[in-house]
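The complex appears here without one of its protein chains, the remainder shown in place.
Per-chain numbering from 1; labels A, B and C assigned in written order.
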Amino acid sequence: MTLHNAEGREIKVGVLGATGTVGQRFISLLAGHPYFVIHALGASARSAGKAYSQAVVWKQTSPIPHIVREMVVQECKPEFFLECSVVFSGLDAEVAGDIEAAFRNAELAVFSNAKNFRRDPLVPLIVPLVNGNHFAMIHQQRALNNPPLKKGFILTNANCSTTGVVVPLAALEKAFGPLESCIITTMQAISGAGYPGVPSLDIVDNIVPYISGEEEKMEWETLKILGGITEGDDGLKSFDMHSRHPLRISASCNRVPVIEGHTECVSVRFARRPPPSPQQVREALAAYTSDAYALGCPSAPRHTIFVHEEADRPQPRLDRDYQKGSGVSVGRVRQCRVLDIKFVVLANNVAIGAATSSILNAELAVIKGHIN
Amino acid sequence: MTLHNAEGREIKVGVLGATGTVGQRFISLLAGHPYFVIHALGASARSAGKAYSQAVVWKQTSPIPHIVREMVVQECKPEFFLECSVVFSGLDAEVAGDIEAAFRNAELAVFSNAKNFRRDPLVPLIVPLVNGNHFAMIHQQRALNNPPLKKGFILTNANCSTTGVVVPLAALEKAFGPLESCIITTMQAISGAGYPGVPSLDIVDNIVPYISGEEEKMEWETLKILGGITEGDDGLKSFDMHSRHPLRISASCNRVPVIEGHTECVSVRFARRPPPSPQQVREALAAYTSDAYALGCPSAPRHTIFVHEEADRPQPRLDRDYQKGSGVSVGRVRQCRVLDIKFVVLANNVAIGAATSSILNAELAVIKGHIN
Amino acid sequence: MTLHNAEGREIKVGVLGATGTVGQRFISLLAGHPYFVIHALGASARSAGKAYSQAVVWKQTSPIPHIVREMVVQECKPEFFLECSVVFSGLDAEVAGDIEAAFRNAELAVFSNAKNFRRDPLVPLIVPLVNGNHFAMIHQQRALNNPPLKKGFILTNANCSTTGVVVPLAALEKAFGPLESCIITTMQAISGAGYPGVPSLDIVDNIVPYISGEEEKMEWETLKILGGITEGDDGLKSFDMHSRHPLRISASCNRVPVIEGHTECVSVRFARRPPPSPQQVREALAAYTSDAYALGCPSAPRHTIFVHEEADRPQPRLDRDYQKGSGVSVGRVRQCRVLDIKFVVLANNVAIGAATSSILNAELAVIKGHIN
Partner (left out) sequence: MTLHNAEGREIKVGVLGATGTVGQRFISLLAGHPYFVIHALGASARSAGKAYSQAVVWKQTSPIPHIVREMVVQECKPEFFLECSVVFSGLDAEVAGDIEAAFRNAELAVFSNAKNFRRDPLVPLIVPLVNGNHFAMIHQQRALNNPPLKKGFILTNANCSTTGVVVPLAALEKAFGPLESCIITTMQAISGAGYPGVPSLDIVDNIVPYISGEEEKMEWETLKILGGITEGDDGLKSFDMHSRHPLRISASCNRVPVIEGHTECVSVRFARRPPPSPQQVREALAAYTSDAYALGCPSAPRHTIFVHEEADRPQPRLDRDYQKGSGVSVGRVRQCRVLDIKFVVLANNVAIGAATSSILNAELAVIKGHIN
């Protein structure tokens, strides 16, 4: 692989769904990016034609970046984004499908946070701290498109709760071989539901033990991400869904009154007997590094997984902003009396769980030469 | 068993730790009781000698009951409680051991909410909706005491998070035979930690994924409660800790920003193959009735387990006060891809999880003739 | 005035907006009412035709009352409510105006919680603990209607934050004569905004120092409620808006992360010099009784104003349910260095601040003979 250094370059990017929660986070993060430069903003027809600062109800704790304050919002049509090399999509699932497909057909590289294409057998579902190798599917995606494409593609990142757990699971498989089963209980922040999202009457002094579609996503996406790519006799590649070593995953998803940061209690069973000890697991997690960091992605965390030693960490309020939320925290690694090992994961759902992953994926795409 | 009807009787009771969180709840519940009448209140030397309304920082949402407002608080010494037939203890673990033992030796029947005697091989650990049969140990407890006792005994109820989960587990074992393993993740209310308890800075907009000693309690108490009593060749009884069908339990305990009501995500595996279906489980849970209700305990819930059909229930704020918190709510019964069945449990930690269970245990003791 | 005793009677009532937040509270309260019996439920066309339990997303902490579970929801058209003697409206302001007018024209007595008719010069704005004398306007409202009415009328209760403060202000004016000015800062619960209402992302760990239109309502409604009714030379009555003793009111309204119960910090200046002492104010507040209680309204609180002596009360979580939220709590009565006296008010915004006041108004209407 030839690595493409982006230093000194300036790469124009667009943001779709720019007024929404994820869109705002994209803009906040991109405003300080070393080479991505926001060039176009897309939103609904209602916002189009307005200056961004007029169109948005800004809900971030940092002010609206100067570069976008007066930028005129466009409708989400490819013709307004043709100068962009990269398009980040924070669109809602209701509209993301058609729009993202149109952008791809217009030869744009789309990095989507929406769920619409995650199950597409040609679209990589990439958690940049885990399976950068799935970029290998892009060539086939372009080739099989109708009409075939030269530059356009769609690449998605995972659901926020999947992202949190898949990073330590990948680290464990790398160190100790395949996992056999995994039980996960999540405690997910309200920001995961967007804005207006969860009504306050539903969550103050309360838990909602259900998030529509979330458990299925976690149980399915994890297999695609942790699995490999196989090539058939016809030369066609496909995602193997971890099928060489079947992995059973059971998720229970809860909404909790936390603003940011998904906490997940995880128990795993390894195929290998005897399983590793808690101390071996701790060391393997701490030692895990991502390709994204190794290849020099500027948004990649130094500590892919930060392993806490204190008995009561990680905690969302204290740990979600470590490394700007670009890594994952793990704590309480200990034996499980039913499976083998259990631990607690914390991931910032709006950073590594959403916008930061998309940006990291785009950085990887640049480095790997997929962005022209 | 000869049943003893308490109707028309008036049974004098004392409350130890009367100014604390559990003590306040005891007093609120007992104020409206059909036959238990508060006769004496015990607290620390600092409170002794004061009228209760002066000694207490009352934190209940209902006013201080009139019957105790002017009652003079005593030190926790048996001599002040000799007219009581029943003593409820809401004492902290730091002092509960010695005081409760002294009260027992003074021939008082002590119903304790503290953990000190839970592991004592002669002390029943009774969740009144589950294992009323463990009263059978009281005779031996008295006989082996030094000196042997005629009336005195100690009986404990379980930890609040254990109580929540053990009720549906008992219902499942009753219907489908022994369980093999169980993974539990709790989301526990702040009231479970007493007052002042959890500092607000630790829990507003936060989760603390650790509660000291809690996981061990859940893993251990469950075995004692769900197990039976065996009799040795020497005629001595002992708790069998579910040893005839070893049951592995793994608990992960979290503190969440909820005032009242512990929510628990539970996955179970049955010994029996094939396991029951979700619908069979739902029916078994709904059909489960406790001895406490069958025997006419006035504080027993009509619905021992209320089974929710809505996708997003139970929720602590909406469901914790159903039946005054004396029952348990279960929802989201569905298949687990790793074990067999998973579901959500909600139990009011300060009602059935604490004071209500002690009172129910005392009601059972009256009915079963253990209170003279 | 001839008093009409409702005892033994059964008065059929309807509820408009029955699936909304206020409608649900109406239903919860009416389910246990001694003589009002729910006879018809109205909601939007989307809900019409469904059983109530199917149409509603029930958000109360008590279960759906049996009497309405299977009741078929109607559209909000008078023809479906003609058997009702009283109609309670929990409609949103967007639709309340036309519907309530139509119901009045159909000779129905409408007790509205909406703001639409509050400023109407013929419609009484009644806080039942304060200005039951404003019923006197009903005759003129009927007479001037086009066409004139025999039985129909509209009567509104006040905004929830107005209701809280106007009760102690009325008590003070009754005891010490007119007030001159009043500065109020509110801390209002999220339930005041209905459902879905305030997004959780806006209010967890936050304060929103603005509620649209609320300050104007408080400054205006208070004058109508505390003012009298004057009769012109033409025999026509009008509300005098406290104009005989101009009263300046300044309100600052804030939304806080509290579920139920509006807390308000109030400073007042009396016309009378010297002003009363804090102790005199305390006594006057505690001694204040409402007509509603004196006349035997079953929903009226025994203590119209409960005066707390503790330094740190009232608190919404501890005090909002006292007397089922039908009264008002006041605490911290002390001197103000700028005006004369300051104190803290707590009122349950969904009970006395909304549904309970409407029901009390209807009870007053029955007793005063306005319901045939």
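As a working rule, contacts are C-beta pairs under 8 Å (C-beta built on N, C-alpha and C of every residue); 3 or more make two chains touch, one makes a residue touch a chain.
Model, not experiment: these values are computed from the prediction.
When the full complex is taken into account, the listed residue touching the unshown chain is A:317, out of A:25, A:317 or A:370. Among the residues C:30, C:68, C:108 or C:259, only C:259 touches the chain that is left out of the figure.
Checked against the hidden chain, the listed residues B:27, B:190, B:318 or B:333 yield one contact partner: B:190. Of the candidate positions C:19, C:47 or C:315, contact with the hidden chain is made by C:315. Annotation for chain B: contacts to the undisplayed chain at residues 59, 190-191, 195-205, 257-259.
Against the chain not shown here, chain C presents residues 181-183, 185, 187, 202, 204-210, 212, 219, 248-250, 252, 254, 256-259, 263, 265, 267, 311-318, 331-332, 336-339, 342, 344. Against the chain not shown here, chain A presents residues 59-63, 204-205, 259, 317-319, 321-322.
The definition used in the following text is that only the chains that are shown with their structure count from here on.
Ranked by how far their CA centres sit from the centre of chain C, the chains are topped by A. One simple way to say how far apart two chains are is to compare their mean CA positions; for chain B and chain C this gives 42 Å.
A straight line joining the Cα centres of chain A and chain C is 49 Å long. Separating the centre of chain A from that of chain B, both taken as means of CA atoms, is a distance of 44 Å.
Shared interface positions of chain C, i.e. residues touching 2 or more other chains, are given as 59, 204-205, 259.
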